[in-house]
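Reviewing the structure listed below.
Here the complex is missing a single protein chain, while all its other protein chains stay put.
Entry: subunit A
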Amino acid sequence: MTMVITGNSTLQTEVEDLCDVNMDACIQCGTCTGGCSGIELMEYGPRQIIQLIKLNQRKILLDSRAIWMCVSCHICEDRCPAKIKTTSLMDTLREMACVESTTKSNEQIQFHKLYIKQVKAFGRSHESMLTMALTLKGTPLPPLKLMKDLITRMRVDIKPPHRPDKSYRLAIKRVEKGGSKGHGK
């Protein structure tokens, strides 16, 4: 069956509005996929992801493993001859997936949520506390020998977490009230 695409897909318009990316500029050259740092573990590379957006394949994309295997290295975007901001595009797809995907949790979502929880509370991340929080959620502890070597070399942060100013706490409250408005330039 031949698929005929007329005009922009609903998904394309929605994603383009959220992240200011013009996907019509894509010439499907595959330079993005050629340099992709997560490609071995993706079922669709970035070139295919753009095509799937144009084909309005919402569920396939938002449930995909590929969007979570992007490591945000910017190499695709940096090399794109059509100057498509693929990194922002991937961020947007992940944010949409968090709201509507049937994949409600995976290692990456769980990590990001814990990290964000900590940043909201302390203003900064705290490596040792983050490692403990991850362990409580079932991530295996780092190897004992590694922990021992880091402790004896005084590389582990044992200071209490940062206490942010009131201005920070108020900003976080506003973010939590307002919800997200998509990725920009």
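For this structure, a couple of remarks:
Heads up, the rule we're going with is that a contact is a pair of C-beta atoms (placed from the backbone, for glycine too) under 8 Å apart; a residue touches a chain by one contact, two chains touch by 3 or more; residues count from 1.
As a convention for this text, contacts and distances are computed from a predicted model.
Of the names listed as "NADH-quinone oxidoreductase subunit B family protein", "Heterodisulfide reductase subunit B", "ABC transporter related protein" or "Extracellular solute-binding protein", the one that matches the UniProt record for the absent chain is "Heterodisulfide reductase subunit B".
If you put the hidden chain back, the residue from A:21, A:53, A:89 or A:134 that touches it is A:134.
Where subunit A meets the chain that is not shown, the touching residues are 37-38, 40-41, 68-69, 71-75, 77-78, 87, 91-92, 94-95, 98, 107-113, 115-116, 119-120, 123-128, 130-131, 134, 139, 142-143, 145-146, 149-150, 153-157, 159, 164-165, 167-168, 170-172, 174-175, 178-185.
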